[in-house]
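To start, the structure itself, in structure tokens.
Omission of a single protein chain aside, the complex is shown with its protein chains in their original locations.
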Amino acid sequence: MAEQRRPSGLRARLAALPAWSRLLLLAILVAAAVVLSKWLILLLLVALGLWPIVLLLGLGVLALLSRGRGGWPWMKGWLRGRLRGLTLPGLAVLTALVIGGIILMVTDKAVFEAMGEGKIFQGLGLAFANWGKAYWALYEGALGNPVRILTAIGRAFSGEGLQPLLSAVRGPSDTLVQSVPYIFAGLAVAIGFRAGLFNIGAEGQIGIGWLAAVIVGFSLKTLPAYILLPLSVLTGMFAAGIWAGIAGWLRAKTGAHEVITTIMLNYISYRLSEWLLCGPLENVQGTCRSQDIAEAAFLPRFLGHPVTVHWGFILAIIAVLLSAWYLFKTTWGFELRTVGANPHAAKYGGMNVAKSIVLTMFLSGCLAGLAGVSQGLGITHNIALGFQAGYGFDSIALALLGKSNPVGVLGASLLFGVLRAGASRMQSMAGVPTEIVQIVQSLVIVFIAAPAIIQSIYRLRKLKREETEATVVTRGWGA
Amino acid sequence: MAPILEVRDATKRFPGVLANDHVGFSLDEGEVLAFLGENGAGKSTLMNILYGLYAPDEGEIRIRGEKVEIHDPNDAIRHGIGMVHQHFQLVPVFTVAENIVMGTEPSRLAFSWKALGGAAAVAGVLGFVGGIFALDGVLRWLLAGAVAAAVVAGLYGLVTLLGLLSRRGFWLYFGVVGAACIALFAGLALLLGAPGRIPLLVILALLFAAASHPMLRVVTTALDRRQAVRRIRALSDQYGLAMEPEARTGSLPVGVQQRVEIIKTLYREAKILILDEPTAVLTPQETDELFAIMRGLVRQGKSILFISHKLKEVMAISDRIIVMRNGRVVGETRPAETSEEQLAEMMVGREVELVVAKGPASPGDVVLEVSGLTAIDKRHQPALRGVDLFIRSGEVLGVAGVQGNGQTELVAVLTGLQPATGGSVRVLGQDVTNAHPRSVTELGVAHIPEDRQEDGLVLSFPIYDNLVLCTYYEQPFAKGPLVQFDEIHAFADRLVEEFDVRTPSSALPAQNLSGGNQQKVIVARELSRPIKLLVAAQPTRGLDVGSIEYIHRRLIQKRDEGCAVLLVSAELDEIMAVSDRISVMYEGHIVGTVDADKATREELGLLMAGSRPESKREEVTVG
Partner (left out) sequence: MAAKADAIQARRATGFARKDLLMTAGIVVVGAVLFFFGRYGADPGETAAFTDQELGRLFSLPSQATLYALAGLALLFGGLRLFRSLGSLRSVLGWGLAAAVVFAFLVWVTSGTSLNLSGMLQDTLKLATPLVLGAMAGIFCERSGIINIAIEGMMLTAAFSAACFASIFDSLWMGILVGVISGGLMALLHAWLSIKYKVDQIISGTVINILAAGATRFLNVRLADPAGMSAPGKFDPIAIPVLSKIPVLGPILFNQQPTVYLMLILLVVVQFVIFSTPWGLRMRACGEHPRAADTVGVNVNRMRYLGVILGGMIAGIGGAYFSIGEVGSFEDGMTRGAGFIALAAMIFGKWNPVGAFGAALLFGFADALQVKMQSIEPLLPFANVPIPPEFLQMTPYILTIFVLAGAIGSAIGPAAEGKPYEKQ
């Protein structure tokens, strides 16, 4: 269960209030957030784009706070404590990016040609230039151009409206949008890991969720938004949950390892969607795409084009909070984690291991399904063949990076969102295939899973990988 | 005469522990030298050093006066040291012969006339049949058959020849095969009109020759099972250790498996045998048989290092005794010059109460009643074949017996962890046969499991989580689904103090604790509930004397508070010391129940081995 935290001043004062006034405070805050959501999101996007400024501001706030608590040593200690757990992931990502860059340089045709003609320095120069171009495209596609953002803010204040600003923060917007399915899928896998289950079927579950939500979305066009939208979301969620639950049930009843069954279910879901989308559900001959959903089923967007951030993002944040609460503050979560850590002891403690397995896979599937739901109802508004974009395998990397902790998964998802958003721009601007991101991701997994490699590269002391944040303990096929 | 084995200043450090501290001893030829010490004294570490499984940090080993270096078991074996491990190092799915010869397998060329003839015959027939459909004329068909048979026979012969060649050494093989391949590839290249490929083909040919050497060697070397079996039977006759070489090791009884371990060392011509806690899994009668075997081995010129923590045995079989404590040698003596009490004192470092102080029991109503209980084990074999027993409140029933006679399944069925296939279990009058473990727990039954790390604790969780493993869902630890952390922390702190669990904080993971403290956590958890029945399975296995004393005291304390206690243990001394009544399990039955103060070791030993003692048994009835 979560560690005891010493209540800070603010916390203590909040805890001292009676329950009803706390709820009232919460309700007021939520209402305010909803009303101001547009501006809050815009602020978030700008903050992402101008992250160096935000970082400096944060350090400044920290310095102010440290005045009362011991000054510079306190600040150093606070930072070190908070950031210690980030050394390994941070170095892993950095090293992976560097290696990715090397691969880019090595596979650059232009560089080959230059080298082939004997122009070594020119070739090297070209290599680094292209690398720089590619990685700048990556950065800009993900976080935008800070200068452009600042100018756009200026223009907004001088009466030109929001449009230049919206265009300027397109990068951060794409990042947030891309991170939404990652958050859901990463949570799905992380919850599985916590229970000792390896859900590789996120890909297929995303598809099922997407499919179900979109089908409901265009089938029940007459329903009003406040019914249709939740209905679509829930249908997508539960359909995917049941899809994953099949694998869970098989694991619980027959011991069939969920790695293989979920992968098989993935392929089955691909074929199923192929049939549906190029057959009964096809809207226009030859497109293998369904009809669009009713507007009432759209996940509303906050701002206008080209900022596509939608309510799915809020759902994702809520999912993170709910997952953390479920895992660490409830008896159900305790049971889940015990089954993952030691199923024998769980049984001894009176827990129903089979039920936990099935329930966990169901929840995991629900979360993965939400990834598909958010894409289908928030971005594409229909479903077309080829919607799979490899989220399933990436989510494993996310769960590992985030140490199977919901908040960690959130951070990792934002990172991967950055990579994804940047990669598509990198492809259009610098002609680099987006698969480079997959290579970087697998390298990240390798470095996280085998910390000794980073250790020896950077000659660090032993990196403590908390065993308590479980990576799956493999148990063989039937056992 | 120089001692056959001499060890000086052997030292081994593990993180946080000095397992062996400048240990020295000598072993004479034909001697049985016993190493006595409690769990964790360093005896096994020392033996592992001798056998090459650990590298000593300091110290030297001398065999017949000559200094030797032992880096791995192969070295140890070469110097004539063999080891019979406490936990058998036998592969259950292998046959006895396979287990014995593994590592020094007799092998022969994988060639058999039968195989050659069979393959050629099949090829011939196929060729003939094919000819019928492809060619005209019976002669042609026969020719086709003959060609096919010849090709197959030729290939088989070629592979065999290459295999023979590969045994002659790498360079000879490489030279011959490399040259042949180069010639072949180059010839093909020229034939097919591609002379430019030749350099590449030369490289490939050489690579192929190099790589195919080890592969061919492996593929053409067959395990010579017949020779293995022959040698094993010879050894088995020579030393009087009866066994069946073709039997599957996993299905053999424990005593026979131990004999396989012994033959393993004799097969490798060991002169010095190390027996590590060999009697842990034997009945008293089987122990006597083992001692007879040991004396036989000594008569045939072997020297034996005998590791044990059991005082009686050490006194019975050894010529000399070395006592170890905390990694050091603290005493050396002979059985004639010492007593069990003296040895115990040397082992522990202080006076030891060999018998637990307990008053008489005052049993009350029947708490647990088991009748006709049947169940199967993990391999679907019957484990319980109709068990009847009862326990009253305020008494301790000890279930004695060698491991593997159904005790594990009995405990599992009683606590709801395994279903019964027949019979009934009643706790306080309620039928709990096949009930869910939680309902059994809620009735007031506590369970100290046999395997504390696998069943009793979640090692990666904090101690406070482990302390509420069975009760986390109840008030006050949870309100509905919400966990009440403050209550849990307070509870944990209280228990850690009350049960003297040595840990700086209850938030540390359980794996940081020593074995004894881990067991204390489990005991604390189980005894802190209001319970009517306590089921303790091997509660003191692997613990030091201090922890053992503590747990025995707690068990008696619970008994005196009116709880019924079921103690299942393979340590006869423990059963006899703690129980009020003793039942003996053998092959899934209770074969006898006696009052503890009237029981003798001999009587119990006979029961444990399945025979009924001649003396009268008290018929204990449910009153």
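In order of appearance the chains are A and B, and numbering begins at 1 in each one.
Assume a contact is a pair of C-beta atoms (placed from the backbone, for glycine too) under 8 Å apart; a residue touches a chain by one contact, two chains touch by 3 or more.
Model, not experiment: these values are computed from the prediction.
**Student:** With the missing chain put back, one of A:42, A:127, A:319 or A:339 would touch it. Which one?
**Tutor:** Missing-chain contact among the listed residues: A:339.
**Student:** Among the options A:127, A:213, A:336 or A:400, which residue touches the chain absent from this view?
**Tutor:** Candidates A:127, A:213, A:336 or A:400; residue touching the omitted chain: A:400.
**Student:** Can you work out which residue in A:53, A:264, A:429 or A:460 touches the chain that's missing from view?
**Tutor:** A:264
**Student:** Just to verify: which one of B:26, B:107, B:285 or B:371 makes contact with the chain not shown?
**Tutor:** Touches the omitted chain: B:107.
**Student:** Mind listing the chain A residues that contact the chain we can't see here?
**Tutor:** Its contact residues with the unshown chain are 107, 109, 198, 200, 250-257, 259-261, 263-265, 267-268, 271-272, 274-275, 279, 339, 343-344, 346-347, 353-354, 357, 390, 393, 396-397, 400, 432-433, 435-439, 441-443, 445-446, 449-450, 452-453, 471-479.
**Student:** In the complete complex, the non-displayed chain touches which residues of chain B?
**Tutor:** Counting over the whole complex, chain B touches the hidden chain at residues 51, 53-54, 72-74, 77, 83, 85, 89-94, 98-99, 102-105, 107, 110, 126-127, 129-131, 133-135, 144, 148, 200, 204, 218-219, 221-223, 264, 376, 418-422.
The rule is simple: only the chains that are shown with their structure count from here on.
**Student:** Provide the residue numbers of chain B that touch chain A in the complex, in ascending order.
**Tutor:** Those in contact with chain A are residues 415, 417, 436-438, 441, 447, 449, 451, 454-462, 464-465, 469-470, 472-473, 478, 481-483, 485, 488-489, 507, 509.
**Student:** Which residues, counting only chain A, touch chain B once they are in their complex?
**Tutor:** 1-4, 329-332, 334, 337-338, 341-342, 344-350, 352, 467-468, 470
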